[in-house]
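As structure tokens, the structure follows; a few thoughts come after it.
With one protein chain held back, the other chains of the complex are shown just where they sit.
So, subunit A:
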């Protein structure tokens, strides 16, 4: 019965409303079948993935016990080496900060190259995009492995690694901000006879400043966390003594280092939130 029929011929108020539909379902039987098939395929894909990575199930079921054991060995944390830990923690902060500062400065021209509306020509546009993509597609740890080979182990390799990864991140976001600016002031300043550079300086830079600071602070926050693992590949920071402690089974010291890293990350979060409030 169609809606029109129902309206034209209203149901009697008394008993027998039998001619009104009382069955309704969101999906037709055919759609239901399709949904079941899709779900089954997903389940199969997951099952296949798990079986092909050769999980040793005994170790998985063993995990809670192992976890308890590890905690037992870590407790109480050994703070006897605290002075050294704090020193490398400071190194870690410095690596992150120096790398962010350099990356932010370098990424400015890269962003101008990679933005459609500021790049001088097609060749520079592709150069800019190439720099961004190559920087972003390689993980910090892999950059670090590369630069440890070049500069030798230590903070310099770490700084350069983080810098290389950050240029792509900051440059990409900044480039997008440049492409989204209000073009009317740009037109107005072009009409005054200003050079390209002065137009960028007066009409574009002020418009992207808020994004610039927001991205710089966010990247510093990320870099702080990334620099804690750099030491695992010998590129300086707290990761070096973390690895040393793990390799020599000094679990109480490992606990102290992990706590120090957590404290650092929280502190970084607080500082960047404060900076964001102050600057933006």
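Observations on the structure shown:
Keep this in mind: a residue touches a chain if its C-beta (ideal position, glycine included) is under 8 Å from a C-beta of that chain, and two chains touch if they have at least 3 such contacts; residues count from 1.
Just so it is clear, contacts and distances are computed from a predicted model.
Chosen from "Quinol oxidase subunit 2", "Carboxypeptidase-like regulatory domain-containing protein", "Phosphonate ABC transporter, ATP-binding protein" or "Menaquinol:cytochrome c reductase iron-sulfur subunit", the protein name that UniProt gives for the omitted chain reads "Phosphonate ABC transporter, ATP-binding protein".
Within the complete assembly, A:207 is the residue of A:135, A:207 or A:228 that touches the hidden chain.
The missing chain lies against subunit A, touching residues 182, 184-185, 187-195, 197-199, 201-203, 206-207, 209-210.
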